[in-house]
Every structure is written in structure tokens, then in C-alpha cells.
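Following: one structure in C-alpha cells, then a few remarks.
Note that this is a trimmed complex: some chains were dropped, and none of the rest were shifted.
We just call them A and B in the order they show up, numbering each chain from 1.
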Amino acid sequence: MPSYATNMRLKFPILALTLEAVTIVLYALLVVYDTGDAHGHDGSHAESNTTHSSSPMTLYPMFQDVHVMIFIGFGFLMTFLKRYGFSSVGINLLLAAFGLQWGLLLQNIWHMHDGKIRVSIEKMINADFSTATVLISFGAVLGKTSPVQLLIMTLLEITIFCINEHLVVEVLNVSDVGASMTIHAFGAYFGLAVAGVLYRPGLRNGHENEVSVYHSDLFAMIGTVYLWMFWPSFNSAIAEPGDPQLRAVINTYFSLAACALAAYATSSLVEKKGKLDMVHIQNATLAGGVAVGTCADMDIQPFGAMAIGITAGVISTVGFKFLTPILASKLGIQDTCGVHNLHGMPGILGGLAGILLAALYIASMGFCYYQYGLIMKIPFWGQPPDQNCFDDSIFWEVPEEEEENEERLTHGDYSKTKTEA
Amino acid sequence: MPSYATNMRLKFPILALTLEAVTIVLYALLVVYDTGDAHGHDGSHAESNTTHSSSPMTLYPMFQDVHVMIFIGFGFLMTFLKRYGFSSVGINLLLAAFGLQWGLLLQNIWHMHDGKIRVSIEKMINADFSTATVLISFGAVLGKTSPVQLLIMTLLEITIFCINEHLVVEVLNVSDVGASMTIHAFGAYFGLAVAGVLYRPGLRNGHENEVSVYHSDLFAMIGTVYLWMFWPSFNSAIAEPGDPQLRAVINTYFSLAACALAAYATSSLVEKKGKLDMVHIQNATLAGGVAVGTCADMDIQPFGAMAIGITAGVISTVGFKFLTPILASKLGIQDTCGVHNLHGMPGILGGLAGILLAALYIASMGFCYYQYGLIMKIPFWGQPPDQNCFDDSIFWEVPEEEEENEERLTHGDYSKTKTEA
């Protein structure tokens, strides 16, 4: 069996501070405010409300919606595990906080003006987008990785994402507004590749902590509902102002509404006694936002968006029910949050690329990420042993009372509690 | 005793998918984007910020505030019951997701341009408003209905609401910006009528699950605080831009602030030992938003708004303490969330109509809804038996650990837990 070195005392602080130090130096050299816009467009009254640049702050409300999706949405969506809530919200914040600094740098390194990157609200939105890929991958390996491993994954994945995005959008000149492919499919398959590399035979039959409790499922719903509500902002934030942006909002809005009904219906259909499954509701209701992403700003009309939403809702729910177990048993890919069902398949569905192209795309990505996944496997990174997976207490200080409580629940030992009094 | 058929395996998916299918067909025939506005007003620079139509996105931040109230506000406000959180947030999402599609259709069927409904952000806000009526009624029957019954209620209530709104606002030409009457009083008395029809003698002495636990009350506060914060958006979103909209924001803001103090004071006054009651804080603090709704955009001045807020806060708290029990025992109306105190009476208070008019209005509504309530009574809809009321597990997959936990709590049986280890 592999050796584990889960004490983060030195390796984590050193890595985190080193990454931040390098980032600051690069910012000192390259990053300035984008304070030209405000003046540059004073003339264009007609567009005063319909162009990003009419005011440096026009996009700010959109930015905050996306910000909420990244930090509350993704963070709480992953709190469904009974003992992994601290890590879900906490590490989500850590990775996104570093990721947005790194992403803003790498996304704009390609086209600097007189050697400088000029920070604007729009660039901040794109930086948030780049962190989304990491948070999606985080979902695939949730509970089985250390903060050190995840910081390294953030560094690598965002770097690759920026190169990939540059190629797809800038070079191939492919439109992908809501980024079904470049963000969702990318993040999902990157995460699945890593999950495959980190395969744990010891978890083949599940783990006592890989379950939810009543209130952890409610915490997760906070994430679900915020992602569901603000997805129209995610898909429209950087769309062309005016009609395209309005279409992106309306299409995403209807795709999600229709997707919700499809997810509820399918969940009831595939569950024993026709009951609803929180895992489906927490995730599959969002597939419509992913799937409509790429064509969000196009003239597909509301009913077209609804059709996409329903398809995504059904595929996603069915994926959770039947595909995830197969991925784990047959392919050795243990996808904790089932990101393949929420971001992977709906992302492909949403992509303009056809099946073949998509398949090749994934295969090549899969192979490429596999390499990187190997790097994360180095024992030194402090990957937790099987028995400590899905448990905050290995990387977080957890309230005493809880641990006792836990013990009592699992060993029926009540004596301890008395001493509390 | 009535017969129950709570297995949703087929009836729920079929109903949900049928409703969605019908909706899509109607959307394909009738609904298009409202992409004319952006151009139609380019000329009016002076109003570039003060008209809805200067940019198709001007109202978007307001829309998202209302959206948060509908999905987070109403959804979490109802999570106060210890075993009904999944249904509260989950079914709230389901009903609102279908409701906004249906509402947008029926609200605009009356005035189409060349046979089309043109979707704009403002229409999306109104669609959210139409779902509010259903979510208010949902509160009155919370814990005692099946998803199938509730989808049918959504279909019927929104249809009636759109007709009623059309008559009140368009035909009678009555101003009701915040919709105290057309939304809040309407939703409350519709829900009460249904609750009366669904009266359960078996729950006369309460139900072991019709109580809160410490953390379920905290989840409910998430809903309360969001409703409280964003109510100014609810009452001003569709007000005339400029001064009327500003007045709507300011009046609602002060009405809620004053209402909060009144609710806290009254709660302490009516409770034994002067303690505060979470039910009052979760609900009565919001009555000021309901009551000031109708006259929100009028020149009542801040102190006028505060007076309305205080009155609403006192009436609502007193209603929870003394009226709700009477409604249940004397009239056989078991109002789970006490919507009569939050939306009913404050709605009437806020309405321009005098007592008599209001009374007639309610009486007639009550009779009319009673008919519809009877439809919901058909056993086939899968209404849960008394003993399964207020319990997620009849319609949701609930984590094992919890059920055991529950058993342990109620039967003091600990042996089971040992087996977990």
C-alpha cells in the first residue's frame, strides 16, 4: 500500500505562500488597472447601457452573480457529505482565491497592451470562470485529496485551461459563450482523469463517511439553488451586450426551468417507490444550464432552450443512477460528486462539436491530464489514507463534541458523553 | 378513513412531463424574445437610466433579487420543520420552475402583439410574482400534500391568479404595485381555502413532526433574512422608473425596519417569560413588506411607511399567537406556516379596498377556491396518510443514519446504532 504523509504543518504553508509570492511578483511586473475605459466611450450615448465599456462598473452586478456561484454555489453544493463540509466550503474558497489570481494572469498573458494586463470587471469574470474548471474537478476527487494536492491541481489545471481556451476560442475561433465545452466538459474530464489516476481499490465498496446526513443535504441545497438562480448570469455575463445578452439570459432561464421538471420526473421514475433522490435534485436540475451554455446567446428560441434543458435533465439523472456506479466498478473512476453527469455529459451535449470530435477531444484531454494526474500521486503531497477519506478531521480542527458524537453513533459508547457534564 | 396512494412512481413523472410537454408546444407557437426594445429607445438619452426599456438588461439586477426571494426566500423559510426540509426547498423549486413557465404564458396571453408573447426581463419578473401566490398557498398546506397535488394546485392557482390579476389591474384599473391583495392576500386565502378542504381531524392535536429542531430554525432564518432584505426589490421592480421606484424602495425599506422592532417587541410581550419566538421572528418581521406593498410607490413619506410596518408587525405576531390556533380548532383550517398572519391579514391591511370590499372579495374567492380544493381531494393524487405528514421520507430518499437517529430519539432504541460500526 502507498505511504501517506498527511501532516500539512510545513508543506502546505510553504506551498501556499510560495505560490502567492510568485503571483505577487508577476502582478507587480505585469498587472495594472484598466482605467482607460471610463473615458474612452463617453461619446457613445446610444449604447450607454448596452456596452460593457460605457462605464467600468456596468458588468459589476453580473460579476457578483458569478462570484456567488463560484464561492457559495460550488462551495455548498459539495457539503452534502456528512463529515466533509469544512473542506467543501473551505477548500473551495482556498482554491478559487488562488485560482482567480492565477487565471487572470494566464488568460491575459496572450494579449497584453504595451506589456501590461489591464484589470477590468470583465477580466475578473473570466478569472472566476477559469476557477470553475478547478472546482468542477474538485468535485470528482472530493474527499480523497489533500489541500497540497489540490493547490497543485489548481496551478496545473488553470494553466492548461488557459492554453486550451486560447486555442479553442481565439485560434479555432469557436463560439462558446457559456463555455459548455471549454469550462464544464473540460473541468469534468480533467477531474475524471485525475480521479482515475488516484483510483482507490480500498474504496471499491464505498466508505462509511461517503454518505449524507439530513442537514448536510440541506446545506448542499443552498449551493444548488444559487447555481440554479444565477446560471443565466454565468451564461450571459460576457455575451455581446444588447439582444445577444438578453437571449443568453432568457435561454438559460427556460432551459433550467424545463430541466428542473425533467430531473424531478426522472428521479421519481428511476427510484424505488417513485421517491425523489436529493443527489439528483441537487445536481441534475442544473444540467440545463451547462447544456445550453454554448448556444445560449443564439436564436434558438425559448422552446428550443427548453428542449435542451429537458434532454440534459433526463441524461444527467439517468447518469447518476446508472452510469456513475459503472464508471467506478468498470473503469475505476470514483467520481464523488458525479461531475460527469452534471458537467461532463451535459457539457458535451451543449458543445457544438459533434460526437466524434468531442470523443477525440476528450480522449486527447484524458491522455494529457493522465500525465498530470500522475504528478499528484506522489505520496509526499499528503494524500489521505483510505480510512481517513471523506473526513474533515484529517485536515481540519473538528469540534470535540462532534467526534465523540460520531464515536457514540458508530460504537454505541456513551460513557464519554457523561464526562462532558 | 380516506384511501391513500402515495406511490409517485408513475403518476408524478407522467403529470410533470405532460405539463412540460404542453408548455413547450405552447411556447413553440406563442413565445419569442423581446429583442425590439434595445433599439426602440436609443433616442431617449435623458432617460437612459430611468426607463425599463433603455436597455433590455436594466431590470436584470431587480429580477435576480426577486428570483432569490422566490427560490431561497420562500424555499428556506419553510424549512423550519424538523423533517420536512427536503420538501420545503425541493418542492418549492419544482413548483416555481413550472409556475414561472405557466405564469409567463397566461399573464401575457391577454395582450399579444401579432400573435406572439415577447419575453423581456420585466415579464420574467411578473412570472416570478405569479409563482409567489402558489408558494404562499404551499405554506398553508405544507406537510399534508403530495407533489402531484401541488403540481395540480400550481396549474389551477396560477391560471386563476392571471385571470384575477387581469381583472383587478387591467379592467378595474386598480393600482397594486407590491400586490398586497392580488398576490399576498390572494395566495394566502387560496391556500387557506385548500387547507380547509383538506382538513385532517387526525391532526387536531398536532403531529410529532410538526415541530422544529434547533438547526431547522436556523435554516428557516436564511429564508427570512433574504425575504427581508430584498422585499424593497419585490415592491419596486415593476414600479415606474425614477421617483416612484425610489419611493417604493424607501417605503418598503422603512416599513420592514419598523416592522422588525414591532414584531420583536410583540413576540416578547405575548410569550411566557418575555422570550422571543422564532416563528414570530421568521414571519412577522416580514409583514411590513406585505402591508406596504399596494401603496409602496405612493408619497406616504418614510414615517407613513414605518407606521404601516409597525401595525403589520403587531397584527401578524398577535395572529400567530392567538388566531392560528382558533382557525385550526374552530374553522378547521390547519395553516402550517401561518400564511394568514404573514400574507393574509397584512395583505388585506395593505389593500386599498375597505374592510367590506375585502371581506366580500375573500368570501367570493374562498367559495371559488373551495371548488378547486375539492378537486385536489381525489385520493388518486396520493395525499399522504396522517401519520406520514410532515415527513420527507414518504416522498424523498432520506439518509439511513437519520431515520435510525430518529428512531433512537423517539423509542430510545440504541441497539441499531451499534450495527452501524
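By definition in this document, contacts are C-beta pairs under 8 Å (C-beta built on N, C-alpha and C of every residue); 3 or more make two chains touch, one makes a residue touch a chain.
As the structure is a computational prediction, the values presented were derived from the model and not from experiment.
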{"item": "Copy number across the full structure, from 2 displayed chains", "value": "3"}
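Going forward, only the chains that are shown with their structure count from here on.
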{"item": "Superposing rotation of chain A relative to chain B, computed on C-alpha atoms, to nearest 5°", "value": "120"}
{"item": "Interchain centroid distance [CA atoms averaged], chain A/chain B, Å", "value": "31"}
{"item": "In the complex, chain A residues that touch chain B", "value": "45-46, 48-50, 61-62, 65, 82, 208, 211-215, 217-218, 221-222, 225-226, 228-230, 233, 241-243, 245-247, 249-250, 253-254, 256-258, 260-262, 264-266, 268-269, 271, 273-278, 281, 285, 299, 301-303, 306-307, 310, 408-412, 414"}
{"item": "Residues of chain B that touch chain A when the two form their complex", "value": "7-10, 12-13, 16-17, 19-20, 23-25, 27-28, 31-35, 38, 42, 45, 48-49, 54-58, 60-61, 64, 67-68, 71-72, 75-76, 79, 83, 85-86, 89-90, 93-94, 97-98, 100-101, 119-121, 124, 147, 215-216, 219, 222, 394-402, 405, 414, 417-418, 420-421"}
